[in-house]
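In this view, the complex is presented without one of its protein chains, the others remaining in place.
What follows is subunit A.
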Amino acid sequence: MSRPDSALPPAASQPSAPSSGRVVLSSADVSRALRRMAHEVLEHNKGADDLVVLGIPTRGVELAERLVAAIAQVEGVDVPVGALDVTMYRDDLRRQPVRTAHATTIPSGGIDDKIVVLVDDVLYSGRTVRAALDALGDLGRPRAVRLVVLVDRGHRELPVRADHVGKNLPTAKAERVRVRLQDHDGIEEVRIVAGPTEGQAR
């Protein structure tokens, strides 16, 4: 149910027409949203102290790195950044074909007593975030966990909300939000594509 888009393989292996659906965020919009969220994170945290930014693979990792770059521009501080793979913690492992695990990289300072900022591309059912919270619990005990998402498309199935949202996108369940990022996919845009998604099964 969760994160239909980020579970897809990179664009190269995606045969579906790239021009289907409508663009809701351009590359410039994505960059602007990240810059704003960087400011918000800093404002909320009253500076960059104790922040650790963790992206959820696959596209959350690139977004996390860009968020940290934006924070560095604003504050002049390099915040530790890493990746948190949640594959082993998903609640739908049994129902899905086997997924290959991605890398988890925790910055050397660890996450104990840190303010962990989780970054993902799309917030949908909330199940990925639940899995991420479980994964964090096995790695340490952060002082607080915040959630940054590029797109919140609604349809929550769990009591989860994001602290900072790039764009709220009201969608129908039958629609699908497809996020593409420069490094990951070679092009950058967020699209709403009609039709039943692979995500519906997830």
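Please note the rule applied: contacts are C-beta pairs under 8 Å (C-beta built on N, C-alpha and C of every residue); 3 or more make two chains touch, one makes a residue touch a chain; residues count from 1.
What we mean here is this: contacts and distances are computed from a predicted model.
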Exercise. Looking at UniProt, which of "Branched-chain amino acid ABC transporter permease", "SigE family RNA polymerase sigma factor", "Lactate utilization protein C" or "Aspartate carbamoyltransferase" names the chain that isn't shown?
Worked result: "Aspartate carbamoyltransferase"
Seminar exercise, completed: Where A:S27, A:N45, A:T104 or A:Q182 are the choices, the one touching the absent chain is A:T104
Problem set entry | Residue among A:V23, A:M88, A:L158 or A:A174 that touches the chain left out of view | A:M88
Problem set entry | Interface residues of subunit A (partner: the chain not displayed) | 85, 87-89, 93-104, 134, 138-140
